[in-house]
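First the structure, then my questions, so here it is.
The complex appears here without one of its protein chains, the remainder shown in place.
Per-chain numbering from 1; labels A, B and C assigned in written order.
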Amino acid sequence: MEQFLIAIGVAILLLMLTSLYRVVRGPTVIDRILGVNVIGTKTAVLIIIIGTLSARVEMFIDIALAYALLNFITTIAAARFYQRQSQPVLPEVEEAEPAPSAPPTVEHPKTTGEGSHAA
Amino acid sequence: MAAVVTFCVMFAFWVVMSGKLDLFHLGMGVMASALVSWLSRDLLFSGHTKTLGGTLGEIGRFLRYAGWLFWQVVLANVHIAGLSLSPRAMERIDPRIIRFKTVLKTDFARFVLANSITLTPGTVTVRIQDDTFYVHAINPQAAGDLAGDAVGGPGEMERWVAWIFEGGKR
Amino acid sequence: MLLDLVVVVLMVCGLLLFLATTVGLLRFPDFYTRVHAAGKGDTLSTVLMLGGLIIYLLRDFNGETALTAVKLSLIVFFVFIASPTATHAIIDAGYESKVPYWTRRKGAGAGYDGPERRRQDRQI
Partner (left out) sequence: MKRLTLIILAACALIMLLAASDLPDWADPASPASSHLSPGFVEQAYEATHTPNVVTAVLADYRGYDTMFETVVVFLAALIIMIILRRTPHRRFCKILPHRPQRQGRDTVLKGAAQLIIPVMQVFALYVLGHGHYSPGGGFQGGVIFGASFILLALCYNLEFTINRFRERIVLLCCAGGALLYAGVGALCLAMGWNFLGYAALAGILGVSEAMARSHGILLVEVGVGITVMAVMVSIYYDLASGGDMREGL
């Protein structure tokens, strides 16, 4: 049974290495984030398998849970950061002295393209 | 009231995690749960107005829904695995983004619906703008399952969620 | 013995689903369809593998392993909330920043595939 668990762990590791292709080559940054997320989720499973092999699961569960939580937060933060970086920065709204000409209008970036059509 | 329930849930979680039942650790657990239920008093049950009985009914209905949802998750995984391992995958996918308005009122019900859509075959929730859902469907069948007969009418899943949280008919 | 068989079946099913996830991640044409592969396969394969480990632990049943099994099922519960949410966050960010979109249709309505989008992607 132990050999079986080791084999499963090695197989997960190999598949994670394969997913790394998407992280290295992903045409857009968000593809890379997606690949990292997949690898991170599987790392939590791998940690627990290692814990089972070394017969200290109750210790490794804490590590796995902390890892899963931080991986979740990392993914959301990276996605948010990418989203903000890829949008044009809003001009600062000045509220100081009134300008002699018309006040500058703040232009909001267009957020939705029409990529949708009804099924 | 919400703070008390939060405290009980948090303390139960602490006991399960800790597994030590001596006075010192239980005391630490009481302090930790009290601190968290004060810090996050408006998080776990925010916008929740039901009575205790209503909440229990909600949980019971949700468990029945969870059984159905788990079966859908299995179907979804078989579907996507078949799709990505099939040699003719490129011919079998025809992605599109569909849009529909939901009848659900509360944010939490919308959250449950959105995550259910993400977990079920062939669809991923892309965006929620107020009551409008944008859903990416990998092929037209998946889109049809979601939206029912007419686009805009509630699909099967939406009826389930409405039944859980708003007592509608299933 | 029977329990061992159940463990093997569960773990191998999880591994197969993860294999399908990886293959989908590598060969699907655009970002959105890759999210489908990654988001769905991740959830059930994690759950199946953890389920297999829970049964493996519970073979020698006592109070301690029961508690460990409860903790592991908490991770399963967490995965069910977190995985679709993370999937949604990623695809929302991609849609918002107009990542190119693969579709069967040609011409008008073919989604975000403009040259200016490509240039921006390289900048980040």
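Structure notes:
Operating definition for what follows: a residue touches a chain if its C-beta (ideal position, glycine included) is under 8 Å from a C-beta of that chain, and two chains touch if they have at least 3 such contacts.
No experiment lies behind these values; they were computed from the predicted model shown.
Every shown chain that the unseen chain touches in the whole complex is listed here: A, B, C. Across the entire complex, the residue among A:23, A:50 or A:63 in touch with the chain not shown is A:63. Although one chain is not drawn, its touching partners on chain B can still be listed: residues 6, 9-10, 13-14, 17-18, 20, 25, 28, 32-33, 35-37, 39-40, 43-44, 46, 107-108, 110-112, 114-115, 125, 127-130. Mapped onto chain C, contacts with the missing chain fall at residues 78, 81-82, 85, 88-89, 92.
Residues of chain A that touch the chain left out of view are 58-59, 62-63, 65-66, 69-70, 72-73, 76-77, 80-81, 84, 90, 108-109, 111.
One rule holds for everything that comes next: only the chains that are shown with their structure count from here on.
Mean C-alpha positions place chain A and chain B at a centre distance of 20 Å. Work out the mean CA point of chain B and of chain C, and you get 16 Å between them. Our note on geometry: chain A versus chain C, Cα centroid distance of 12 Å, whole angstroms. Shared interface positions of chain C, defined as residues touching 2 or more other chains, are 21, 35, 64, 67, 71, 74, 85, 92, 95-96, 101.
The residues of chain B that reach two or more other chains are 19, 96, 134, listed in rising order.
Chain B contributes residues 13, 16-17, 19, 73-74, 76-77, 80-81, 83-85, 89-90, 93-96, 114-115, 118-119, 122, 124-127, 134, 136, 138 to its touches with chain C in the complex. Partner chain B is touched in their complex by these residues of chain C: 16-17, 20-21, 23-24, 27-30, 32-33, 35-37, 39-41, 43-45, 64, 67, 70-71, 74, 81, 84-85, 87-88, 91-92, 95-96, 101-104. Put simply, chain A touches chain C in their complex at residues 1, 4-5, 8, 11-12, 15, 18-19, 21-22, 27-31, 33-35, 37-38, 41-42, 44-45, 48-49, 52, 57-58, 61, 64-65, 68-69, 72, 75-76, 79-80, 82-83, 85-87, 111, 113-115, 117.
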